[in-house]
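A single protein chain has been omitted from the complex, and every remaining protein chain is retained in its original position.
The block that comes next holds chain A.
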Amino acid sequence: MAGRSFAQWGNDLYTGRRSYPIVPNRNRWFGVVGLLSVASILILGLQGLNLGIDFRGGSEFTVSGVSTTDQDIAVQAVQSVVPEDEPRVTTVGTDSVRVQTAQLTNEQTDQVQQALADAYGVDVATSVGSAYIGPTWGEGVAMRALWGVIVFVAVVAVFMALYFRAWRMSVAAIIALIADLLISAGVYAAVGWEVTPSTIIGFLTILGYSLYDKVVVFDKVRENTTAILEQGRSTYAERANLAVNQTLVRSINTGVVALLPVAGILFVGGFLLGAGTLRDISLSLFVGIAVGTASSIYLATPLEVWLREKEPKIAAHTKKVLESRAGLTADGAQDAVLAAAAAGAAQLVPGHHLGTAAQPKRRR
């Protein structure tokens, strides 16, 4: 019966019979997001992102097919060639070892390769791979990615402002997006995994997903508030709150469906199978999608309402509705009517002429 009650819950949310006061409680959500953002900034500032070799530059050796993944062997092998170096050794999968060192000369590289092969008792030609990565490369990617982000956000902001015909909506979406990225980066820093180009790709996807989700939710808000000024029953905030409640089922379903494959890659692929490249991207995606979906509901919409209520027309309308409601209460109107209006259940859209085609036709 779980399915039935979920559907029932969806019905109640749609009709406004059950309503979560997301928009009215906005200060609480702003506080939560503020706290998380400050925590993220602190983590990023104090601990920092664990930048991978791609961003710092250096040499990386991969020893595969080893019988033991003891990390001390690799440290000793590297230090026998470059005594002052403090290599970072990571186990990849079950039988390969990744050794990262500072930048080495070709000669040193060959020696380290040989030393590693000897230490692990594997063949140097087939089992020990080496890579040189210049630090400027990572910087180049990061700079290009940053430019891509700036241009992309600007283009999408213009698109949203045009589509919704309200620049405040795109401002709210962009602010929520920045919070999403900040919190995702904070979580990533807290986990302490290495930041690789895959992570960056993951963050770029979050950007796309987060905005995508906000467009879907805002579209419902737009739909619910189209004729808001032409009626005096409910305020903008109430209509927006109804919209968030009505899209709650969609948001949950989409969030779950988007998270499932990523969770599969993260938990099954990353932890059980040891897929390194996919681990980075899937963690950033997992956190990002979860945060993005939640922020569309708890941050973006309340923020949007807060901004929109500063719009003179909407502010005047809200005031008018609240006054007339106060008047009704004074006149002793039924509480039920008022509550229903506030929940937005009685959704009234003024009728209009549908054209002669909609008129009954004479039979021939």
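Structure notes:
By our rule, a residue touches a chain if its C-beta (ideal position, glycine included) is under 8 Å from a C-beta of that chain, and two chains touch if they have at least 3 such contacts; residues count from 1.
In the analysis below, contacts and distances are computed from a predicted model.
A chain of this complex does not appear here, and its UniProt-recorded name among "Protein translocase subunit SecD", "Amino acid ABC transporter substrate-binding protein", "Small ribosomal subunit protein bS18" or "Spermidine/putrescine transport system permease protein" is "Protein translocase subunit SecD". Among A:Arg28, A:Arg144 or A:Lys319, only A:Arg144 touches the chain left out of the display.
Looking at A:Val99, A:Ile228 or A:Ile281, the residue that reaches the missing chain in the full complex is A:Ile281. Among A:Val33, A:Val122, A:Leu182 or A:Val215, only A:Val215 touches the chain left out of the display. Of the listed positions A:Thr254, A:Thr301 or A:Thr318, the one in contact with the omitted chain in the full complex is A:Thr254.
In the full complex, chain A contacts the hidden chain through residues 1, 3-12, 14-19, 62, 64, 92-93, 96, 106, 129-134, 136-137, 140-141, 144-145, 147-148, 151-152, 155-156, 159-160, 163, 197-198, 200-201, 204-205, 207-209, 211-212, 215-216, 219-220, 223, 233, 246-247, 249-250, 253-254, 256-265, 268-269, 273-278, 281-282, 285, 289, 334-337, 339-341, 343, 345-346, 348, 354, 357-358.
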